[in-house]
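Structure first, commentary second.
Heads up, one of the protein chains got dropped from this complex, but the rest are sitting where they should.
For chain A:
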Amino acid sequence: MARKQNNTITWDTFSEGLWRENPVFAMLLGMCPVLAVTNSAINALAMGIATTFVLLASGILISLLRRQIPKQVRIATYIVIIATFVTIVDYAIQAISLDLYNALGAFIQLIVVNCMILGRAEAYASKNRPLKAFVNALGMGAGFTFALLCLGVVREVLGAGKLFGVDLFGPQFEPWVVMVLPAGGFIVLGAWLLLFEWFKQRKAQSESDAVVEVR
């Protein structure tokens, strides 16, 4: 590669995926599993871990092969690599817990078409050294899992009155059923985005106030 690379791994390599470029809250990538499997916290966690594994494994392999893969067919190559790892995860989950496998349904196999993984392969793993790609993928995976948990916890607490299967409110609690239905997914994610946008605006506001005071 002619371009000089920056090979230093900083805290930022890891943390950008957690917050500033969070795949779900900031970039709105990989929405389908985010909304579909987050009707309980445990499903959300399992999905997050599975996606993180695929992200890590494909990130490392693509980064190792980045000089061998011809430019013209790179997307197809990435997809095949990702599909291989997803098949591994699919069979692994089936072997570990059949209940979980049935709960997640086709969405394990649909990790293949999670735009976030392909996006990371194209934008990051194909341009950086394996170790750096690994650290970045770890951050992105953690950010994705965090976002899934944010939704899963809210939807399970409100929709079923439970958290990780443990009853929270006792028998008199009337579950807010709409939250575990598809509509609830959209609305909860919308609400989280509103909250983050509000924080961002407040921060920007207080910063501009500070500038005025200094003058």
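Keep this in mind: a contact is a pair of C-beta atoms (placed from the backbone, for glycine too) under 8 Å apart; a residue touches a chain by one contact, two chains touch by 3 or more; residues count from 1.
Assume contacts and distances are computed from a predicted model.
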item: Absent chain [UniProt protein name; select from "Peptide ABC transporter ATP-binding protein", "NAD(P) transhydrogenase subunit beta", "Alpha-E domain-containing protein" or "Electron transport complex subunit A"]; value: "Electron transport complex subunit A"
item: Full-complex contact with the absent chain, from A:Leu18, A:Val86 or A:Leu138; value: A:Val86
item: Touching residues on chain A - with respect to the absent chain; value: 28-29, 31-32, 35-36, 75-76, 79-80, 83-84, 86-87, 90-91, 106, 109-110, 112-115, 118, 178, 181-187, 189-191, 193-194, 197-198, 201
